[in-house]
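A single protein chain has been omitted from the complex, and every remaining protein chain is retained in its original position.
Letters A and B mark the chains as written, and numbering starts fresh at 1 in each.
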Amino acid sequence: MTRSYALFLGCYIPSMQPFAEASLRRIAPPLKMKLIDMEGATCCPVPEIVRLADHDAWLYVSARNLALAESLGKDILAVCNGCWETLYEAREAIVNDTQLMNEVNSHLNLLDKTFEGKVKVKHFLEVMVEDIGLESLKKAIKQPLSKLNVAVQYGCKLYKSPDSKFVSYFDSIIESLGVNAIDYGAEKICCGFPLSLYSLDEAMEERAKFKLDKMQSAKVDCMVTACPGCFDVLEKAQLLLKRQGLQYEIPMLSLTELIALSFGFKPQEIGVDKHRVKTKTLITKLGMGGN
Amino acid sequence: MSKDFLNQKVLIYNPEKCSGCYYCMIACSFYHNEEADLEKAYLRVYPQDEEFTGFVNAHCTHCEYPICEAACPTEPKAITKDPNSGFVIIDRMRCIGCKSCNFACPISIPIFEKPFGISNKCNFCDGDPRCAKYCSTGALEVVTRKEAKETEPDE
Partner (left out) sequence: MSDEEIVLYPWRKKVKTLPESFKNPIMNIIRMGHIPKLAATRERIREELGINRKPPTAYKDPNAQKEVEELVRETDLYDKAKWGTREEEESGR
């Protein structure tokens, strides 16, 4: 059975990490997923900044995104932890408060939009485990990556899911793919994005550098994350710390890329070779160098 | 312990969930001071050790008999416990900036705000603490004191 979702890309995936989008679009057909683009979708908006600066602005803009999905009549597939948090929490707030729903709709109506809470918000991990199922995932694997040692970067928001279930979902997907998740001792630690709002230097030094050091001493082949925010910060950290003479070069993969690789897609097809942090060592290790 | 005291809303912190993102502190300082400054937050998260094996949190527990209130020398007192909500609040108009509360509190929750020349502390955001509301991992939660006591590990 093919399942359709309203695809919510967010900001960082389409603009900074097109390889994550490309790999997601490649793995959708084998997993019997139909992704419907949400034309005109905007930033979710980012919870750490907009919600703090002005709760109303955060709520209205996210309600607009929810309304777009409702007009498509499909549940939202959020590929980003931050987008999931915003859309999920905004939806919960609106659906559980009739007065708030009326207020939000009075603003949306000016744009000829309306949100009545008919669609749900689902995280990519949730869709993979609860809707698609790990069995279907295993069946689609063409190239087991059992040689690969990965460091997992969950991203804070996964712990916020009901009973922190997304954390175990991430683990079970990694397990199903057959790659070795290395225990590097700092999985839970934040990448440093919220701290960078206070001081970028501190975020890089105290969080990102700490994590990268741990990953390096654990000798991982690459790190894998489901959060474009973490991806962006840790990528930026590797490039910035290089200027201080610290060579990390830990290849980074988004979870969709890892899945696409195990489905037999070539790294060049999904853009693994187009990362800002070099991935050559990883591609060599996978034995996928040739075209 | 009075019944009202047990029904009072308090914060609880779950170190198992905390990722040390410090967003609670940023949310706190933004709500109270409109700045993203860790130094201006009324709650604290510290790394447990250099290896970041865990984090420790210090936040106002809005005590039944607040020692900060007892230490406050002004008359009438600048620090009072609200009889209805149970929140221990500093009246900034009455505070003389003597720092007595800073030293009296065993976890140094009231902090001296230099630009204003007075001390300030957590006021529980008038019932809706931003730190717990916006916590990235859900490590900070608002519960009643009775529920909080049930989560205490057995001695």
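Going forward, a contact is a pair of C-beta atoms (placed from the backbone, for glycine too) under 8 Å apart; a residue touches a chain by one contact, two chains touch by 3 or more.
All values derive from a computational prediction rather than experimental measurement.
Chemist: Going by the contact rule already stated, which one of A:16, A:132, A:218 or A:240 would touch the omitted chain in the full complex?
Modeler: A:16
Chemist: By the contact definition given up top, give the residues of chain B that touch the hidden chain.
Modeler: Touching the missing chain: residues 30, 33-37, 92-93, 115-116.
Chemist: For chain A, enumerate the residues touching the unshown chain of the complex.
Modeler: These residues of chain A touch the chain that is not shown: 9, 11-12, 14-16, 18-19, 21-22, 25, 37-43, 45-46, 49-50, 52-54, 56-57, 60-61, 64, 107, 110-111, 196-198, 200, 269-271, 274.
What we mean here is this: only the chains that are shown with their structure count from here on.
Chemist: What part of chain B is in contact with chain A in the complex they form?
Modeler: Interface residues on chain B, with respect to chain A: 17, 19-23, 26-27, 30-31, 36-38, 51-52, 130, 134-139.
Chemist: For the complex, give me every residue of chain A touching chain B.
Modeler: Listed in rising order, the residues are 47-48, 51-53, 156-157, 159-160, 164, 185-186, 188-190, 192-195, 197-198, 207, 210.
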